[in-house]
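Handing you a structure now.
The complex is shown incomplete by one protein chain, all other protein chains being positioned as in the whole.
Let's look at subunit A:
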Amino acid sequence: MTADLTSPLAGWTDRLAALAPALTVSEVPFRSQLTVRVSDPGAVAAMGSALGVVFPSVPCTFTAGEGEFGAVEVLWLGPDEFLVVAAPGLQVPIEEVLRGALGDFRGSVVDTSAQRTTLALEGPHVRDVLAHGCSVDLHPAAAPVGVCVQTLLARTGIVLLVTGEDRVMLLVRSSFAEYLAAWLSDACAEYRAVA
């Protein structure tokens, strides 16, 4: 179904690929993303079991699991705000399931799949590169795998997920994606020279 879709960084594939081996950067486009506002514990639990993932209860973390819709991640974005992320093309059925789980409880479910795109970053310098523009402490002790923060990277808002020792996912608003790609490319200049 992705044949006639264009992702925000479609034109950046080669430039991002050229950053390797200093940093492996690739866009993960078209993922299903749903902004969920819910606070009732029962509704939260119902949503989790419908998706096969326990919603995060610790602020600034994300959880991952597998269920009916395959691998699903749930990002804690605020005291009653989550972002549900799944493989491309599932936003409509997931929205339906989440609405069912929400039932009459106070909350909302919004398809925001194209609102942000995702960048997967990997490499020994990943935390260093990000430290040039991100004021959050990214030291492995302070930001272990499982951390999810909304913050600024340089001059754009991002959601940052630590997915591995040297792996990070960045979610960025689509209109800022090219700025972020340009900033990342520039930030790698020194690490590429070293590599």
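The working rule: a residue touches a chain if its C-beta (ideal position, glycine included) is under 8 Å from a C-beta of that chain, and two chains touch if they have at least 3 such contacts; residues count from 1.
Methods note: contacts and distances are computed from a predicted model.
Between the listed names "ABC transporter permease subunit", "FAD-dependent oxidoreductase", "Glycine betaine/carnitine/choline transport ATP-binding protein OpuCA" or "Cytochrome c domain-containing protein", the UniProt record for the complex's undisplayed chain reads "FAD-dependent oxidoreductase". When the omitted chain is restored, the residue from A:5, A:18 or A:87 that touches it is A:5.
Think of the hidden chain as still there; on subunit A it touches residues 4-8, 11, 29-30, 35, 37, 106-116, 128, 131-137, 139, 141-142, 154-156, 173-176, 178-179, 182-183, 186-187, 189-190, 192-193.
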